[in-house]
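Only one protein chain is missing; all other protein chains are in place.
Here is subunit A:
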Amino acid sequence: MKRIITLTVLNRPGVLNRITNLFSKRNYNIESISVGHTEQEGVSRITCVVNVENGGVCEQITKQLNKQIDVIKVTDISDQAVVARELALIKVQSLPHTRNEIYSLIEPFRASVIDVGKDSLIIQITGESDKVEAFIELIKPYGIKELARTGTTAFPRSSQRTNQAKNYSIV
């Protein structure tokens, strides 16, 4: 199962190494990781997407991450209502006769063309991972030359649905 874990960390040298090191040391599989500054100076936010067998493993991951001295807070937000986004840049081959078709795919996905070359386009798409995935599948037949994805970054929504069963950690 896929879980999204967010961490706030002190922006100190080697902090990202500590996190990724821990994943490899404990044999956890990381799907994506994204890092960036936050509104607070000296504090960064890391969003990890992990693929785990069960909730117990995920609980171990959050506990182990929490033990790191430079990690301020760890939250498993998978069971909350979240906004999760990732961005992908796709360089796709575009010949005169396919260009229009490609444009017609871009529109419903609210993607945008950010660079046009002689025989290729660079498309930028943002959205949830599944949406990006779906778009890539659709565009694949036209010939993807290069692809870069950022990994998911996520937030809990401001208002959580109240009928949702909350998932408490045992400790």
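What we mean here is this: a residue touches a chain if its C-beta (ideal position, glycine included) is under 8 Å from a C-beta of that chain, and two chains touch if they have at least 3 such contacts; residues count from 1.
Going forward, contacts and distances are computed from a predicted model.
A.B. asks: Choose one: "SufE family protein", "Acetolactate synthase", "Choline dehydrogenase-like flavoprotein" or "Carbohydrate ABC transporter permease". The correct choice is the protein name in UniProt for the chain not shown.
C.D. replies: "Acetolactate synthase"
A.B. asks: Out of A:Ile72, A:Leu89 or A:Ile144, point to the residue that touches the absent chain in the complete complex.
C.D. replies: With A:Ile72, A:Leu89 or A:Ile144 as choices, the missing chain is touched by A:Ile72.
A.B. asks: For the chain left out of this view, which of A:Glu31, A:Glu59 or A:Glu133 touches it?
C.D. replies: In the full complex, the listed residue that touches the missing chain is A:Glu59.
A.B. asks: What subunit A residues would touch the chain not displayed?
C.D. replies: 9-10, 12-14, 17-18, 21-22, 25, 56, 59-60, 63-64, 66-73, 170-171
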